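Accompanying notes for the structure given below.
Omission of a single protein chain aside, the complex is shown with its protein chains in their original locations.
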Amino acid sequence: MSFITAYCHLNQEYCAVNGGIISRRDKQAQDPWFKQIYKEQEFAYPKFHKMDTLAQAGFLGSELIKRAAPALLTDYNDDEVALIFANSASSADTDLRFIRSYEQNGSPSPSLFVYTLPNIVLGELAILNKWYGENMFAVLPKFVPDFFLNYTQILLSGGSKAALCGWLEILGDRIDAFLFLIEKEASHAMEFSRENLESLIATGPVTQ
Amino acid sequence: MDNLKEDLKKQIIEQLNLEEVTPADIADDTLLFNDEGLGLDSIDALELIVLLEKYHGIQVTKPEEGKEAFKSINTMAEFIRNRKG
Partner (left out) sequence: MTYIGAEVIISPLGSTASDNWNALSANRSGITLAEKAGYNQEDIYLSQIAGISVDKRFEYLVGKALTSVEKHIDGDVIRSERTIVILSSTKGALDTDVTDQFGSCVTNLIAGFHLANAPLVISNACISGVLAINAAGNFINEKLYDHAIVIGCDVISKFVLYGFQSLFAISDKPCTPFDAARNGITLGEGCGVVVVSSERNIYKKTPLKLLAGTSANDANHISGPSRTGEGLVRSVTKTLQNNKIDPSEIDFISAHGTATVFNDEMEAIAFDRTGLSQVPMNSFKGYFGHTLGAAGVIETAASMQMIRNEMLVKSLGCSQSGTSKSVNIIAENRKASLKTVLKTASGFGGGNASLIIRNL
């Protein structure tokens, strides 16, 4: 058995951790939405500003989960945290920007090109946390609980002891991110089951 | 004040999305690729090549050419002035 020990919702309107909203988008704000959260939460990782939107969403979600579940940083060896992510649009948001760089802006941009793969966000999380564990990025038509259940089961029965999972869908104004941490051992935590995962996705956060 | 150098600082910040850096943070002799300096990496170096073409009309065909030129704002300005003759 394994458990959902922390989770984070991030969409166009709000960002929530373990069901509680921690930030609401200020549509009047000058800063882009992800930067707004970054500032509010007082993160200090200048590389954030160079990341594409997919990596920024992954950064925010995983940092917030780390705050909610600090054991993630202390209880595991550097190769025991697996990263299992998926979405349906792949890296299309950045792909479109890269296409614009050579079709309209004069030359293909190398710093955009390196983000035109969906798994780059996993690399960013690995670099930031010095995680040398297993990585998996799948492109699925929609959020499929079974993919996460099956692949987590596979990796947790191998060498991994925890899995940071995420659905990271970013395309233009469409922002739909849901990150969750799965651990083998936990007390007072929700069992990692299809029902629980589906209900977390469906109900969203409790407004505070 | 050297206009080219000040322009370069603004262009670098813009091209590389250095959101938390202002032109005043970059001295003319700040080492761009040193962690004690601006801490740029290999992809940033390639963006500097794009920058040279976009803002200054200079084509760099081999990344090695950029190595010396991109040490600091001083060396970049010198490189641009030499290439423009």
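By written order: A and B. Residues from 1 in each chain.
What we mean here is this: contacts are C-beta pairs under 8 Å (C-beta built on N, C-alpha and C of every residue); 3 or more make two chains touch, one makes a residue touch a chain.
Values in this document were obtained by computation on a predicted structure and should not be read as measured data.
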{"item": "Contacting the left-out chain in the complete assembly, out of A:14, A:43, A:76 or A:147", "value": "A:147"}
{"item": "Hidden partner chain, touching residue among A:72, A:122 or A:165", "value": "A:122"}
{"item": "Contacts of chain A with the absent chain, listed as residue ranges", "value": "78-79, 83, 88-90, 92, 95-96, 98-99, 102, 107-110, 113-120, 122-124, 126-127, 129-141, 144, 147, 150-151, 153-154, 157-159, 171"}
{"item": "Residues of chain B (touch criterion as defined above) contacting the omitted chain", "value": "41-43, 46, 50, 62-63"}
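Basically, only the chains that are shown with their structure count from here on.
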{"item": "Distance from chain B to chain A - Cα centre to Cα centre, in angstrom", "value": "33"}
{"item": "Sites on chain B touched by chain A in the complex", "value": "16-21, 43-44, 46-47, 50, 53-54"}
{"item": "Contacting residues of chain A [partner chain B, same complex]", "value": "35, 46, 49-50, 106-107, 109-111, 114"}
